[in-house]
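Of the protein chains in this complex, all but one are displayed in their positions.
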Amino acid sequence: MTTNINGMCPEIIMICGALIVMLMGLSRNDTVRRSTLGVAVASLILAFIAALRIGGIGTSAGWTLWPLATYDTLLASGVGILTILCSAGMPFGNEPEKPDRNYRGEYFALMLTSLAGVSMIGKTTNLIWLFLALELVSIPTYIMVATGRSNTPAQEAGIKYFFLGALSAAIYLFGFSYLYGFAGSTSYVAITAAFHAALATGHLPYVAIIGLIMVVIGIAYKIAAAPLHYYAPDVYQGAATPVTAFLSFAPKATGFFALIMVFNLTGWRLSGGTARVVPDLLIVLAVLTMFVGNVLALLQRNIKRMLAYSSISHSGYMLVGLAVGPFAAGNSPASGISATLFYLGGYSIMTVGAFAALTYMQGKSDAAEDLDDIAGIAGEHPFMAACMAVCLFSLIGMPGTIGFLGKLFIVQSALAGGHAVLAVLVVINAAIAAAYYLRIVAAMYIREPWSPFAVRQSTTLKAGALLGAVLTVFFGIFPALLFHQSNSSAAAVRSLVLNPPAGGIVEPVSRRATGRLLKSPLPAVAPTAAAISKP
Amino acid sequence: MDYALIIATALGAIALYLLLPRGRANMVKLGGLASVLAMGVGITYLIHWTAAAHAGHTGIIENLFFYAFAALALVSAAGVVCHPKPLYAALYFVLMTLAVSGLFIMLMAEFIAVVLIIIYAGAILVTYVFVIMLASQGGQTPAAQYDTNSSDGFMAVFVSFVLLGTVLQAIFCAGPAGFMHSLPAPHAVAHGLGSLEVLGANLYSRYALPLELAGILLTISLVGAVMIARKNEPVAHVLGTGDLPAE
Partner (left out) sequence: MTTLATPQLAVQGFSSLYEIWILLGILFLAGLGFGVANVIISHILGPSRKGNVKDSVYESGVNPVGTTRDRFNVRFYLVAMIFLVFDVEVLFLIPWISSFNDSRHPWLHAAHGPLFLSVVIFTVILLVAYIYAWGKGVFKWD
């Protein structure tokens, strides 16, 4: 459990930042309260730098997949900065001048803790830890949805999101408990060994399969995969737009990293016998999610609902990569995991960029969310309309943007993995999706304005939208940086699966951090995971 | 496939469906009968199963406490779902917690049992009751129909009992794919993992990081409670504000 404390540095920075920001929000001085945004961004930048330095721990021993963990942390802190820039447009309470009626500090604290949870998923070595990390992501988002706006739809969204989220947490926790019952330990090492042994005999116990299915279903809620997507449109619409931007990123990234971690336990080898239902379930989820997201998005006039369905459909594309698994296409970027991770990075950047631009266009009242409300906005605000258009083109998958490369890799991986039908379905869905994204672009550029625009003049917000658009194009033309990360993560997954660590390996303990501990060896009293797993 | 288990599950589903609070027809007696039948079939199955596993030794006397606590837990859990008054449902919840903590004591996990009572029967129940009081309409107005009647009862019962049936089949199915076959040896009990000292030794060393995460989760939940509760203030003319009226 005691993973290298040095490796946890980014999360520690984020959580310390969150606590500091929370206390700063209590200040009676408005300047101090306003500077919370700066502190939040600064702690994320520090975490980003720390993650880059930790990347040097590299592929070294232990169970933690450092490349994957580093990619996770880089994504959480990097896209986290974008979402925080986005939330410069939050109304922050009805009476901003009263310190106990203002929740600027809490808001950023919630955001930072949630991001710390996202960034921790890749480093977990134990199901209990994984569960706590998932909750650390979710609980702040429930609060953010419920308090971001004070109108009735926001309250409804908060309640809906909280109850269904708690239900999904119960489901995957139930699943975890079955995995624990199957392996006799919550430690990844022991569970991997148990799966390895069971799959070698050809009889995966039903409890393990039930556990896996429940984990997949519970986490499918987090990524808004159909048929667990019903909450998404209402919640995305009801929440304040900066919160929606956060929702389109944090739970989704968490869900995909968690799914990868859970499937690592099984060694991605469930294609035989009764265990086949799990990969089949992934394929069904992927196909349903793509079609439900794209077809229902066509019917929407509300931009936030449209983007909610769009985010559902993007989950479908990423699930295709997961269903293909790590083996197809070997070390190329077209291996399933690599494609999913690359797509996840690209999707996060472009969708948060789009939401940043939308927040700007919505104005102070936060009410303008219909297609008519932004009709013809390009004439008056060409800069933000262009940022929005770039992100939307990337969501469509236009060449030259990151969205194109993402879809390309997903299709390649599906073809290499022998899932030609899935590849065709992805292409069909990309074509359907173009229709509704282009409607937004057309509304901005072609139609005449209905009423004067009341945009939210905020430099921070502009910076966020600009950063999103620029990164979308930058990674579309120079994808090597993102590539390198997603690819080495996938390579780490593959090497772990091909050479699973023996059950006897005790989890690595940082000698520097707990030097005195080692004088009296822990296993003498506490039964290690390995001891439990070997009756 | 174990038909006795399927019958018990189906009977349980019918019982729960009939017991769910509904305005129109009162089928509580029929539901009670079905639930007694379901528990009878279930307990008979368990006794037979134990006898088969332990060479004819039924173990009824040794397991009497298990059966008592388990039955109490089931009945009170049904009470939580089926009682039309939320406050009574909360009290059934306490009863269920007590029963489950009895089961934990039988597993030699005394601390977990006590924690269950302190947290659920103590803290969480208090929160429940305050939330119920907070949400009550006040005065003598009868509760709204959506508060007393179960909605989508059929779907809820169907889904939960399909899940229950699947899980039971998986646990009791014989052969190498069954749960009992794959169950690791109970090292945890042999090492006294449930005891307080070993728990402390593990919690603050091996599980130190999740512990800190739990602390952060607690902090965040407090922040959330304060944010959500303060947003809706002030509420005039509710208990606890203003002066007491003159005698």
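Just a few scattered comments:
Per-chain residue numbering starts at 1, and chain names A and B are given in the order in which the chains are listed.
Operating definition for what follows: a contact is a pair of C-beta atoms (placed from the backbone, for glycine too) under 8 Å apart; a residue touches a chain by one contact, two chains touch by 3 or more.
Please read these numbers as outputs of a predicted model, since none were measured by experiment.
One chain is not depicted; across the entire complex it touches A, B. Contact residues of chain B toward the unshown chain are 59, 62-66, 106, 111, 115, 118-119, 122-124, 126-127, 130-131, 133-140, 189, 196-201, 203-205, 208, 211-212, 214-216, 218-219, 221-223, 225-226, 229-230, 232-233, 235, 238-241, 244-245, 247.
Counting over the whole complex, chain A has residues 19, 22-23, 26, 100, 513-514, 516-517, 519-520, 522, 525 touching the chain that is not drawn.
The rule we apply is simple: only the chains that are shown with their structure count from here on.
Between the Cα centres of chain A and chain B there is a gap of 32 Å. Partner chain B is touched in their complex by these residues of chain A: 1-3, 8, 15, 19, 22, 100-101, 103, 106, 109-110, 113, 120, 126, 128-129, 132-133, 135-136, 139-140, 142-143, 146-147, 150, 181-185, 198, 201, 203-210, 274, 514, 517, 522, 525-527, 531-533, 535. Those residues of chain B that touch chain A in the shared complex are 166-167, 169-171, 173, 175-179, 181-185, 187-188, 191, 193, 198, 201-202, 205-210, 213-214, 216-217, 219-221, 223-224, 227-228, 230-231.
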